[in-house]
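Chains shown are a subset, placed as in the full complex.
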Amino acid sequence: MLNTLIVGASGYAGVELATYLNRHPHMNITALAVSAQSPDAGKLLSDLHPQLKGMVDLPLQPLSDAAEWADKVDVVFLATAHEVSHDLAPQFLEAGCVVFDLSGAFRVNDDGFYTHYYGFSHQHQAWLDKAVYGLAEWNHDKIKEAQLVAVPGCYPTAAQLALKPLIEGDLLNDAQWPVINATSGVSGAGRKASVTTSFCEVSLQPYGIFNHRHHPEIVAHLGTPVIFTPHLGNFPRGILETITCRLKAGVTRQDVAAAFHRAYDDKPLVRLYDTGVPALKAVVGLPFCDIGFAVQDEHLIVVAAEDNLLKGASSQAVQCLNIRFGFPETLSLI
Amino acid sequence: MLNTLIVGASGYAGVELATYLNRHPHMNITALAVSAQSPDAGKLLSDLHPQLKGMVDLPLQPLSDAAEWADKVDVVFLATAHEVSHDLAPQFLEAGCVVFDLSGAFRVNDDGFYTHYYGFSHQHQAWLDKAVYGLAEWNHDKIKEAQLVAVPGCYPTAAQLALKPLIEGDLLNDAQWPVINATSGVSGAGRKASVTTSFCEVSLQPYGIFNHRHHPEIVAHLGTPVIFTPHLGNFPRGILETITCRLKAGVTRQDVAAAFHRAYDDKPLVRLYDTGVPALKAVVGLPFCDIGFAVQDEHLIVVAAEDNLLKGASSQAVQCLNIRFGFPETLSLI
């Protein structure tokens, strides 16, 4: 049994982590923690999220000092704000914990990325150098060895799972950038009071055009430029991405299918559609990324769907945990 | 043309007032105002509520002093918090304005009501004595003469419209209190950031059991005890109330129908159902209260539906304005 601490457990990703880890046969949740200033400190997780009543009734403990927990646990999940992860992760890492960070604090090892997109200057270059990007289907071998896994962003997970097989297979015409139109459920904005995410205000709308922080994350890890336009959708959970690409001359539907099958036939948490494309409902509440596509002449539309809180956050974190510690990849997930 | 000021114009009821008054042929919106501290001060109403772009592009002016506006306008609508209305209304009234207050500050003329249910001690007993309760279908003659109209609460409007004909007709068995189960859209909670009303948190649930402030308002104006259980519904607008009553021995379906027809046949904004009961969709966006009922033996179920922001707030305020100034009762409303 591995002892684990979940920091930031009161948010939507934290709840999912707590649920998965609570039923994981090799994990023991030592504690759930929230920031010492949080008004939720001292409450039960199930007070905030009543669906957990009788299942995960652990208290949310105020985290004032990482040292207090670092020697009691083997594994730490950080479902915290970027700056908080940036500060906390090294403390746990230096005490020897394995850390799965769901924030953006260690995802891109690139000068200027954090100052430009996250508004802070990164102070832990050594850990940034060691961090492994937790795109589970593509970085399996590095994740196995990692002490710090930077779990990918929600949009980048689906975008990369959809595009990497095409790029690796050299199927795309470079003259035209892939156009990623993505729509996310409101839970992507986190669990905090805001007029923008209030029930009466939400309606389908684009946001962050040309400047969303997941854009450079996608580009950095794909190694190719894209146009990325995120939208807020009027549903609580899930992400659907519709990606328009131009194929190289001569590339056929069969080539595209072969590339996807090569990439994912042995991957249990990516489901390929031989016909049709996924609807959002196929993935909500589930740890899969579903991928389908259509081809006409040199035009290719790829559709990828996932639950933003699961494959886009918490289930991918647990998938990385399973890989890291040699457990079956889907353990506790399906 | 009457000049009018809408205070609290940035909220959901304010938007509806601005829309109605903007198209009212006898009204001129002199200004829209918000509290001087509001972060919305200085913005256009259509910046906050983009549906109004090109229709009501007026700025939200910070209201620091009622005197500044009192002599420029004939009519004031207060879509403000209870305490704010309590303080502002007398200032406008003493300057001679006619005031339509959508808050609870002047609805119940009863010792202890404000301290117990609203948490403040009422300082304007003289105006409370003069205030007319704006239940338009029942207080027509008093509204015609009023300087201060206290527009009823959203739940009390539907509850009273459903029950008053039965009580006036002496059809109900006093041994059993009417049971009012009511469900309101989320807009009833106002336009402010709150985890409770955030998109991912809303689901059908009762609240304020035995202690909602609309309960004593209903009881005070009906003159009879009731059990009132409000619920938050997962829709933005509308109220549906299902009211279970016991009829006096010998009272028939025909007696009930006759009582409703007597009360409302000449009332353009109450729609009676001869068969069936209303669904919420019948009234959303419209200034009506719809009423239907079913009888079995001595059991009566009355169902009333309205848009909480319209017949439950803004359209009833404009209906009262129309009555007060002798305009056709539905002018600008349908």
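For clarity, chains are labelled A and B in written order, and residue numbers in each chain start from 1.
Simple rule for what comes next: a contact is a pair of C-beta atoms (placed from the backbone, for glycine too) under 8 Å apart; a residue touches a chain by one contact, two chains touch by 3 or more.
What you see is a predicted model, and the numbers here were worked out from it, not measured in a lab.
Complete-complex copy count for the single protein sequence, taken from this structure file and not limited to the 2 chains in place, is 4.
In the analysis below, only the chains that are shown with their structure count from here on.
For this pair, chain A with chain B, the centres built from the Cα atoms lie 46 Å apart.
Remark: chain A residues 12, 185-187, 191-195, 197-202, 234, 236-237 touch chain B in the complex.
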